[in-house]
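One protein chain is absent from this view; the other protein chains keep their places.
Then we have chain A:
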Amino acid sequence: MNILTGNDLPTGDVIWWTGAGWSRHVADAVDVGTTGETTGAAEEALRRVNNPYVIEATDTADGPRPAHIKDRVRALGPTVRPDLTLKPDDAAAIAQVI
């Protein structure tokens, strides 16, 4: 599957396209098929996302899992600071990134 990501313009937060808007959680991302670039450009023009791009992901029971480790780190947060990730209470989250 292909998912669309980028950064929130004012805050820089990593965000994912949900089909109807943007979420901080990759689990909310939807398959954009071949429409990701068009959607990203339109959303960027409205300043709802900065620097959008499409990545490959695998559809899992927990939601989309980005194919590349860089995007998995991006989706969770720094593996060396679990307290600063999006899942500070999930001890297994970092192992799933790697």
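Assume a contact is a pair of C-beta atoms (placed from the backbone, for glycine too) under 8 Å apart; a residue touches a chain by one contact, two chains touch by 3 or more; residues count from 1.
The criterion applied here is as follows: contacts and distances are computed from a predicted model.
> Look at the options "Nitrite/sulfite reductase", "Amino acid/amide ABC transporter membrane protein 2, HAAT family", "Penicillin-binding protein 2" or "Putative spermidine/putrescine transport system permease protein" and return the one that UniProt uses as the protein name of the missing chain.
In UniProt, the chain that is not shown appears as "Nitrite/sulfite reductase".
> In the whole complex, not just what's shown, which of A:M1, A:A27 or A:V73 touches the removed chain?
A:V73
> State which residues belonging to chain A touch the missing partner chain.
Residues touching the hidden chain, for chain A, are 7, 9-14, 44, 47, 50-51, 67-70, 73-74, 77-81, 84.
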